[in-house]
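Notes for the one structure printed next.
With one protein chain held back, the other chains of the complex are shown just where they sit.
When the chains are written out, they are named A, B, C, D, E, F and G in that same order, and each has its own residue count from 1.
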Amino acid sequence: METAPPKILASVATPLIEPEESFDPDIQSFFSDCSKKLDTHHDRYERVVKLSRDITIESKRVIFLLHRVQDETSKMKICNEAEGKLQVVINSSWNRLAKELVGQDHHHYLRAYSPGLQEFIEAISFLQFLRDGNLINLEEVQSRLTYSEELKVPVPVYEYLLGIADLTGELMRLCINAVGRGETQLVFNTCMSLRKIHEALSSLNLGFQRELKRKLQVSRQSLQKVETACYTVQVRGSEIPKELLAAKAVLSDDNPTWNEEYD
Amino acid sequence: METAPPKILASVATPLIEPEESFDPDIQSFFSDCSKKLDTHHDRYERVVKLSRDITIESKRVIFLLHRVQDETSKMKICNEAEGKLQVVINSSWNRLAKELVGQDHHHYLRAYSPGLQEFIEAISFLQFLRDGNLINLEEVQSRLTYSEELKVPVPVYEYLLGIADLTGELMRLCINAVGRGETQLVFNTCMSLRKIHEALSSLNLGFQRELKRKLQVSRQSLQKVETACYTVQVRGSEIPKELLAAKAVLSDDNPTWNEEYD
Amino acid sequence: MDLATVFAQYQNLLDADQDLREEIRLIVRELDTTGREVSLILQQIHQEDGLNQIGELCTRAKLTLSKANEQFSKLASKIPPNQYFRFNDHWRYVMQRYSFLCALIFFLESEKLALHSDVGKLLEVSIKEEDGFHLDVEDYLSGLLQLASELSRLAVNSVTAGNYDLPIRISRFVSELNGGFRLLNLKNDSLRKRFDALKYDVKKIEEVVYDLSIRGLRSRSLTITK
Amino acid sequence: MDLATVFAQYQNLLDADQDLREEIRLIVRELDTTGREVSLILQQIHQEDGLNQIGELCTRAKLTLSKANEQFSKLASKIPPNQYFRFNDHWRYVMQRYSFLCALIFFLESEKLALHSDVGKLLEVSIKEEDGFHLDVEDYLSGLLQLASELSRLAVNSVTAGNYDLPIRISRFVSELNGGFRLLNLKNDSLRKRFDALKYDVKKIEEVVYDLSIRGLRSRSLTITK
Amino acid sequence: MDLATVFAQYQNLLDADQDLREEIRLIVRELDTTGREVSLILQQIHQEDGLNQIGELCTRAKLTLSKANEQFSKLASKIPPNQYFRFNDHWRYVMQRYSFLCALIFFLESEKLALHSDVGKLLEVSIKEEDGFHLDVEDYLSGLLQLASELSRLAVNSVTAGNYDLPIRISRFVSELNGGFRLLNLKNDSLRKRFDALKYDVKKIEEVVYDLSIRGLRSRSLTITK
Amino acid sequence: MDLATVFAQYQNLLDADQDLREEIRLIVRELDTTGREVSLILQQIHQEDGLNQIGELCTRAKLTLSKANEQFSKLASKIPPNQYFRFNDHWRYVMQRYSFLCALIFFLESEKLALHSDVGKLLEVSIKEEDGFHLDVEDYLSGLLQLASELSRLAVNSVTAGNYDLPIRISRFVSELNGGFRLLNLKNDSLRKRFDALKYDVKKIEEVVYDLSIRGLRSRSLTITK
Amino acid sequence: MDLATVFAQYQNLLDADQDLREEIRLIVRELDTTGREVSLILQQIHQEDGLNQIGELCTRAKLTLSKANEQFSKLASKIPPNQYFRFNDHWRYVMQRYSFLCALIFFLESEKLALHSDVGKLLEVSIKEEDGFHLDVEDYLSGLLQLASELSRLAVNSVTAGNYDLPIRISRFVSELNGGFRLLNLKNDSLRKRFDALKYDVKKIEEVVYDLSIRGLRSRSLTITK
Partner (left out) sequence: MDLATVFAQYQNLLDADQDLREEIRLIVRELDTTGREVSLILQQIHQEDGLNQIGELCTRAKLTLSKANEQFSKLASKIPPNQYFRFNDHWRYVMQRYSFLCALIFFLESEKLALHSDVGKLLEVSIKEEDGFHLDVEDYLSGLLQLASELSRLAVNSVTAGNYDLPIRISRFVSELNGGFRLLNLKNDSLRKRFDALKYDVKKIEEVVYDLSIRGLRSRSLTITK
């Protein structure tokens, strides 16, 4: 470029006021303090963001793992494995994150760990649904992230609800999978649960929570997919002639030869 | 909720096909391999993202530091400090990032480290502009991030240009600051350099690079701010009656009593 | 060296990039046309007597497919080493489509899953990242998911054509494929989305098998031999 | 416990949040009105004989400001410990405005920089994060940047009013402030933007000083005594 | 009259607007809560034995709905006669929701279309523009389109619940509704958009009827009486 | 020549454009209304005994359609020969709609595909670009894609109405149409999108045929003659 | 009463709305043209000898303005008494523009602030909401803010034209106006935004006065009489 010669600071006019010399040392030290305060906050914020990313990834993997459940046997095994993985996250990343929050107003860092928290809630609620057939509640989530009176990661109700809204998507996948495997009862039960969760979420008067409103839309779509799946199962099932109902009972008794009888 | 009883998996109908039992072990092991491959990539990607965030923060701090230059003395000191800080980034974060890329197609991870790279280029080009009065070029940036034949972080020309486009914003700040300090020559020189950089960037036929086009808009605004600042300095300077030109020379000789002569 | 000279060099770099992209685009367009032709041939399996001509259709499809081999090798020669992922957006869609077409031919001929290496061999494209131009595993997987979708349609149409065995075999095949995909941790958004769609394909095929079973149209021999 | 009962509890939490926000909004609106009144008084310094009434204007401004003390204490009492940053978007703007007003009064009375603690004292608000409701340092800094902008305007108007000394003192003051801000690594976007604007304030004031110098209107006494 | 006095008058006008908006917002929020309660009750029709409790559910829904009557009358009393359109953005969404709820109850009880006047009566709100506060025809129509969407869902779920007659009747009802809407030349953007969605609802319901027909699940009696 | 005179000339050019657009808008609105009437008539094919009245419905539809001929000729007369593409956004949607309506009538009457020229003749609009105002091939193709969508719905409803032959014929027709479109290398975005939807229409119709096949409802005669 | 009849009634309601909007649009376009003419006349005050022709320019501007009176009365006659707020988006921008033009003429003639009632009289439009069609106070205030912006430009140009007194008077006027606006508690978004811009106008004018002061160009007489 060769345009800005090295002498750029050798200016023609001197400053009319000489700032540096008259710089009040008190003020300088005050601003230095400020600077440290701001830096401390930013550094902590950055560490929290990174922990949150770790938590997100591990939670996503747990969700994938849980979708590998095929039957009662694999369910037990996989749920235990998932529980183990989540416990590792709780003991490592969450624990470190909790330590970062000690003595801080966690709301100051909430935006930094909110993505990880939501994904974690999605994973742990999915695990509990699969294993125990019920919806984990806010207190239960909070208790998992509470290490002691002072050491904990606070779980705001909004974040909990956002995580649960995401859960509905996974329940939809679970349900459609179950249709593919012919697990009729699981299909209907999941549909019922999904409907109840969706209605519970919809009944909340959310005020200005845009993100939750958006997720509710997605949840509504999931519910409709599942309802359509149930419908299909039902319509197909209805086709069985009345005369076959007895056979259907046999069928439900796991008789592998049922279909040979009506060739 | 109590809706999904624990017996959810005890379905009424058995699956018509039993997937798990007939699962071809070859295929299973093939998919397991796939799974590992994908996970390895994702994990590396995540590590690169984190390194990039570290680099961004340090680069931003170097830029702030460089804006603290007030005069020739502080310039030397601060430039050295900035150089040192950037060298630390090069030796630590960038080095680790380069190691992640060994044997990889770096384009696969470019989106992960692009923000850090751009901010780093902004910082290092700002340092070189202040210290040497010229624009760092692509080869120079690349050489800073080259550790050996095999170990380096490739710097694509687009990323370089994006970093330089950001530099114009810092040059604008530098220039306006100099106006405030009355460093007329620095003001005009910076304006000239900024104009040349802007014109060089504008003369490029960019094709479809939206981000660069957007940054060029911002750069144009910066240029206009600086041009207006030069204009103000000139208009003010022109106000000096011809008779004062001699005094102005005195003034440029750092005579602190110049203004007393015309009271 | 002044600014203009330096920036002229950058312009050269940018132009080279643009020109290369233009060349790539042209080759990819040819590949797209060839793929379309292969597809058009294979579509005939859905027609009324299509299933009886599988052998012939596959032969014709593979013949046409061989045109793609050269095109792929021409494309590969354009890509500098280590820059596959710089340009792969250009051929990503086409590569997935070819993976699908190969896997479909493979299935129609052998009723087996075309592995990553099988598809690579058919396309005469490396499957190793180290080799620069290669069949990326994500594109291969995406092709398999397209296959599942095509097979669900085939299951329906083969019933219409009076073939009641094929749907059963498709069902087993897709179920196995589904099992394979469950082992993956997908981060990639588009792949995950397609995988979600797989669930619906599984469901659809399952319905066909159910319909056959309930009407006693599932041929006994098959379930026994299996 | 069934889902409806559990969600009713969540609704309670949400409602409590909403209700609290509503209460906060009302108090903040009162604070806004009070701030507006203080501001209206202080605006008179820009008028033709405003600079001669600084003492009186500051007295009146502080009297009005005292109304805010109660309002702040009422607001503080609403905020549960450790939830300052949950709600601080509601009062952030007002807090910055008050920081500015206090720093302006402080400058007008003493021509010194009001430190964080000075502003805290004037507002009777803690400056420590640990105390829950507090004057956050970012809001305080934002107030200082507003001050610089106001002083650049005051420099212009004080020349119009024939006062040639004040601009020189303002120049020193703002230059010092500028030096302070340069020590900060600002991440926060809005603060950084305001800081960029400070450069223009510095420039404007510098122009005023230049105009005075060039015309020999800068009083000698001042530069000496300083 | 000095400027301050004049502007104080303007302030009064502006304040009146603000205050009224605040009051409106509060009443609309209550209406929203009531509507949500009615909705929660009616949602139970989708549940397993919901269709057997239609009578009871409607009774309960109407009981809750009666709370809205007072709320609407309170709202109406706030609005000066010639200012309905100044504020109607505040309650537009809620009004459409209530139109839908009324039309749903009406359908469930009588399987007939609730006319504009029917909904007005249920809500105890005028339907004439001249009366100031009224149920606007666009809001009413918007409610009908929501009804179509809800009924398409109900058709699906009633099949799941083993009720094969209701979908047939829903199909006839929605087909007639569709005919009505096709007569309208809609310019209004949001209404137009919702109307486009009606097409999908109609299609969805037709497919349900198809599924029942092809499986012989359409009850014979019905098809005969028709 | 002074500036005002020069700019007045520019204004004339701009005004001419505005005025013409206004005239076009009015004629297009009339065309829209006519199209809506034709559509309303043809919609009746989906109703319970609609398939028995096809002849009569087509006659009525064509009668109404003839009103559009004049409107199109009026529109054509407004467009300067070389400016078709300046304004064609105004009538693009309507033109596609009419293409669809013509192709539907054509199919209902003859079960054949209406060619570009057939639609041109029905509308009394040229199909050659050189003639200025014309039926653009993209608009014609877009109309065909709407036809496929309508026929998939008709296949469903004709089964409901107990007509099991029509779906088979629709399946053949749409399958052939699909083959045609697969030959096209579509770049145009909106056309491409609609083409993607065709895939779903084909699949839907195949499933209807499947449902008939598996239940033995496909009339034998048909499968034999084929 | 059948559905078609009922929906025809709804169509009537919807059509009436559309037709009225079309009529309103046409009148508002005429008002826009007239306003543009008035504006073109008044723009000449910025030209080199514009300030010497103020009287004549105002006379011509008012003459042209009188055309608007009829247009406003025609517009008012179209609006049903209680539907002002239904349509006021159509003329809001134009109304604000006219408020500005009136306030500018008023200032140029008398150097006084045109009150709400003054502008109403000039436009021959009621200022009371009860009267249906009226000059809304928000639109009036918006016009005043446009005035401040225009006057800041006039201050600049009158210095260029060698008139050093007008800027001083403009400064006083706008400063007073600013004081008035500071009394207002603005919630309305667009008004608030424009009010924020006022700050810059005030500052610009203060700088002009500053430039005059520092150069001793402020005429002494003026500062004395004040």
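Basically, contacts are C-beta pairs under 8 Å (C-beta built on N, C-alpha and C of every residue); 3 or more make two chains touch, one makes a residue touch a chain.
These figures come from a predicted structure and were not determined experimentally.
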item	value
For the chain not depicted, the shown chains it touches	B, F, G
Chain not shown: contacting residue from B:S29, B:N91 or B:T228	B:T228
From G:R25, G:K112 or G:R215, residue that would touch the chain that is not displayed	G:R215
Residues from subunit F at the interface with the omitted partner, ascending	3-4, 6-8, 10-11, 13-15, 18, 80-87, 113, 115-116, 129-130, 132, 137-138, 141, 176-177, 179-181, 183-188
Chain not shown, touching residues in subunit G	33, 36, 39-40, 43, 46-48, 153, 156-157, 159-160, 162, 208, 211-212, 215, 217
Hidden partner chain, residues of subunit B it touches	192, 195, 199, 202-203, 205, 224, 227-228, 230-231, 233-235, 238-239
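Assume only the chains that are shown with their structure count from here on.
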item	value
Both-way neighbours, i.e. chains that touch subunit C and touch subunit B	A
Chains touching both subunit B and subunit F, listed by label	C
Intercentroid distance (Cα basis), subunit F paired with subunit A, Å	47
Subunit A-subunit C separation of Cα centroids, rounded to whole Å	33
Residues of subunit C whose C-beta touches two or more other chains	3, 175, 178, 183-187, 206, 210-211, 213
Overlap residues in subunit B, where contacts from two or more other chains coincide	1-3, 16, 19-20, 42, 135, 181-182, 196-197
